[in-house]
Structure formats: C-alpha cells, structure tokens
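Left out: one protein chain. Kept in place: all the others.
Coming up: subunit A.
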Amino acid sequence: MSAGEENIATPGEILGDSSQFIAGKGTYLAPNGRNIHASLTGQRRLVPPPPDSAEKRLTVEVVGHKTRGAVPEPGVVVIARVTRVMARMASADIMCVESKAVKEKFTGIIRQQDVRATEIDKVDMYQSFRPGDIVKAEVLSLGDARAYYLSTAKNELGVVSAQSIAGATMVPISWTDMQCPSTGQVEKRKVAKVL
C-alpha cells in the first residue's frame, strides 16, 4: 500500500471528527453532528484556517481526481447558441462558461422579461434573437429540471454573432440592429455592446 493511497477518499468514508475538522468541499457533516464523511471520490486535503479568524480547526476537503468540465453557476456570464425562439421565451444551448468550454450539454432559457431592462412587456422575441445566434448571457438561477434561466438584460449582454438570411455574418450597427455586409439588409437583434 503506497503512501498515495492513504489520501484517496471514497463517498461515505469517514474523514474525521467535527471537533477536529470543519467539513469543506466534497465532504458533509453526518446527521449525528460528529462525523465528517466524504461525498466525492478524490484526494483528501487539509486546509489551514484563515489566520485572522477565531477558528482553530483545519478544513478537510475532497478534491476530485478528474478534471470536470465547467458548470454554470448563478451570476456567471455564459456563451450560448439560440436553438428555438418562441412567443414568450427563447431556448439556447450553453457552450462556454466564462472562458471554459463545457463538456456536457446544458440548456438555458431566456424569458421575455429577461431580454432587456426597459419596456419588458413589449419585447418581440423574434426581433431579439433568431435560431443560430450566439449570445452572451448571465445565469440568473438554476431554473427548473430542464433548463437554466438566462438573462441578457444588460448592455454588454445579448447577441454577439449572427448570420443574416443571405448567409453572411452580420455587423452590429446599434443595440437593436445588425447589418448584412453583402446585401446591406438590416435585421433586428438585441445586440451586445462588446468593447
């Protein structure tokens, strides 16, 4: 048995006592309030307490041994591709979380009231997004079992890249319009102000 194996914890394994340790990431406190169990498979790690707190106990964590893909959290900005546009909402596939690509598919929904900050009841979804547009959105909440709730209600959020009906990548000309460079036609989108 090598020294490395002593540090590997599996779910359910007791890592210590609550009088000596605080339960950190990847661990939980048992209902009896005494034992700390691991909830993931990974390396057991001890983290010293911050120097200026009154806490004397070390924090025990279990760090996953595989790198996981990024997962959307409330408050982070994600890049998504719009898949369907309906009367009151648009559905999008989340592709990147901040700057990391995701490894498994996540779905997000942008509701009519979350498209922009002003005049939210007069929003026309089809003049804000079209299927195939790439949008930058912020995750509002974990939503329901099917999808995250996303919002584009800020100046820097919205459509960053879109194709025109003629098939060319459009150039933004205002926060509501994008223009096709080959035919000159202007199409309506909720455009992100990318600096």
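Note that a contact is a pair of C-beta atoms (placed from the backbone, for glycine too) under 8 Å apart; a residue touches a chain by one contact, two chains touch by 3 or more; residues count from 1.
Throughout what follows, contacts and distances are computed from a predicted model.
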item	value
Name under which UniProt lists the unshown chain, selected from "DELLA protein", "GUF1 factor", "Calcium and integrin binding family member 1" or "Ribosomal RNA-processing protein 40"	"Ribosomal RNA-processing protein 40"
Which of A:84, A:100 or A:193 contacts the chain that the document leaves out	A:84
Subunit A residues that touch the omitted chain in the full complex	84-87, 125-126, 130-131, 165-168, 182-185
